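Structure first, commentary second.
Only one protein chain is missing from this complex, and each of the others stays in its spot.
Showing subunit A:
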Amino acid sequence: MFIVMAVMVAGIIIGHLLRKKKAIFPIIGKINMWIIFLLLFTMGLSTGHNQEIMNNLTGLGAKAIIIGIISTCGSILAATLLYHYLFKDSKKGSK
């Protein structure tokens, strides 16, 4: 996590130095989208390869998946309510 943060700070500095060259930023957005697809593909590869997960998809594993999804949904619900009741005024400030 430290390396990742350090790389991001390096990116911030270089991005700041290049801020006048407006043309490169839409390209960076596109590249990042493709890298996201690549990341998900490699995560799929390692998930399909993980015997502990693939052999436990029934029984305890299925229960674990349910816990994972329901707990995520709990957080999503809480965040949706929070956004609508406390952060709505700042909607215009995004992007």
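Note that in this section a contact is a pair of C-beta atoms (placed from the backbone, for glycine too) under 8 Å apart; a residue touches a chain by one contact, two chains touch by 3 or more; residues count from 1.
The rule is simple: contacts and distances are computed from a predicted model.
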item: Omitted chain (choose from "ECF transporter S component", "Membrane protein", "Deferrochelatase" or "MoxR family ATPase") - UniProt protein name; value: "Membrane protein"
item: Absent chain, residues of subunit A that touch it; value: 1, 3-5, 7-19, 25, 28-29, 31-33, 35-49, 52-54, 56, 60-61, 63-84, 86-87, 90-91, 93-95
